[in-house]
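Shown here: the complex without one of its protein chains, the others still in place.
Right after this comes chain A.
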Amino acid sequence: MKLLKNIDKKTFIAIGVLLVVLSIVPHLAKLSTITLMSRIFILAVYAMSYDILRGYTGFINLGHALFFGSGAYIGGILFTKIDNTMGVFVLAVIITVIYCSLAAYIMGKIVLRGGGVIAAAMITLALGEIARNTAERWRSVTMGADGLPFKIPDIFRDRLGFYYYALIFLIIMTIILRQFILSPTGRVLMAIRENEQRATFLGYNTSKYKLIGLQVAGITSGLSGVMFGILNRFANTDLLSVQQTLNALLITLVGGTGTLYGAIVGSAFVNTVQNYLLDLRSVHPIFERWLLFFGAMYVVVVLFMPEGFVGLWNKYLKDRRTKKNSRVFEKGL
């Protein structure tokens, strides 16, 4: 079972229990909670896509929402212009994969010509804004700033049913991305993150590997966009904005950059806190300014817990393992 490689028995049992709980919870929860959890699952995939870039290649892409928003729009436009059937959903997935792969390739070819991390961040920011402006002005197709409401396939209409689809989507994408990270290509990306020059003198064309990373991240982001569009039955230009990119960045920061699973923890934490703060608006008017609390929370996380939740946990486990190995090593001497 290559898929279960590197997963110890305890983790395997924990994942099993978690999946059982996640399967039962929606039957006991309110509709709003089910929707919130579906949102957590989808945004976790989106944040994982960002983590592939930021966490595994050190590449800061401020235009990452370009893929996410495009996925939502591709689904919405096809459901509106053709039909809201499963066949069209499959078509939307295929077109999203092709579109995001091509867009990531073009973005990569422009950005990876050199110039460093800051230049890359600025160029991707500009590319993202070009996409957002294009969507805003192309009213005949996207309905501009008003946003595009659309009907979705019947199979996705039931919130409870969609919860399970979102959960399956998260599981499948987590497995795929985990395999990608554990693959030789993933290992090279980790080496690039640590020291790009060292990777080059081992014979790796780092630009090529970064491009692969960007394409994988772009496609994953696009697919999460399709699912997010279906969840909301709506797409607007906010989904293409830099704010949407920053959401992914903040989720990965809170969960733990470069950990992959951190995106899931981060998405659960950020979305739950956001939802809670929004609910508190009816308690006191100060919570109308919920973004202030949110901002303060991020500052606290970055200052006192820069590794994020999963990063901290991994660090604890690694230190424990290293101490254990060191003891064995010393005994051997």
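Here is the rule we go by: a contact is a pair of C-beta atoms (placed from the backbone, for glycine too) under 8 Å apart; a residue touches a chain by one contact, two chains touch by 3 or more; residues count from 1.
Everything that follows uses one rule, which is that contacts and distances are computed from a predicted model.
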Which of the following is the UniProt-recorded protein name of the chain this complex doesn't show: "RNA polymerase subunit sigma-70", "Formate dehydrogenase subunit gamma", "Cytochrome c-type biogenesis protein CcmE" or "ABC transporter ATP-binding protein"?
"ABC transporter ATP-binding protein"
Using the touch definition from the top, which of A:81, A:113 or A:318 touches the missing chain?
A:318
Please identify which residue in A:83, A:154 or A:194 touches the non-displayed chain.
A:194
For the chain not shown, which residue from A:38, A:84 or A:206 touches it across the whole complex?
A:206
Against the hidden chain, chain A presents residues 184, 187-188, 190-191, 194-195, 197-206, 318, 321-322, 325-326, 328-329, 332
